[in-house]
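Just one protein chain is left out here, and the rest sit where they should.
And then subunit A:
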Amino acid sequence: MALHFELVTPAKLVRSEEVHMVVVPGTEGEFGVLEGHAPFMSTIADGMIQVFKTASSQPENIQVRGGFAEVGDKGLTVLAEHVED
């Protein structure tokens, strides 16, 4: 059971992988996305995206600025304008 997570910036496709859960800093509060999430779309605030590879693993933090997140049948897509590696 995995969630397909994609992180895209204008310059390149940063991530495209199967993960357990992603926590996204939405403008109206953080939200976590697991597999099978209902279709959803939100703008995101500047902050950290936390990627959990497995249920028990430590989150991996990715700093993003400006953009929005979309949850669809194919998983979670985060379109961010800037990503700090």
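Miscellaneous remarks
Throughout what follows, a residue touches a chain if its C-beta (ideal position, glycine included) is under 8 Å from a C-beta of that chain, and two chains touch if they have at least 3 such contacts; residues count from 1.
FYI, contacts and distances are computed from a predicted model.
Missing chain, UniProt name from the options "Transporter", "Succinate dehydrogenase/fumarate reductase iron-sulfur subunit", "ATP synthase gamma chain" or "Hydrogenase": "ATP synthase gamma chain". On the side of subunit A, the interface with the absent chain consists of residues 6, 8-13, 26-28, 38-43, 66-68, 70, 72-73, 77, 79, 81, using the contact rule stated above.
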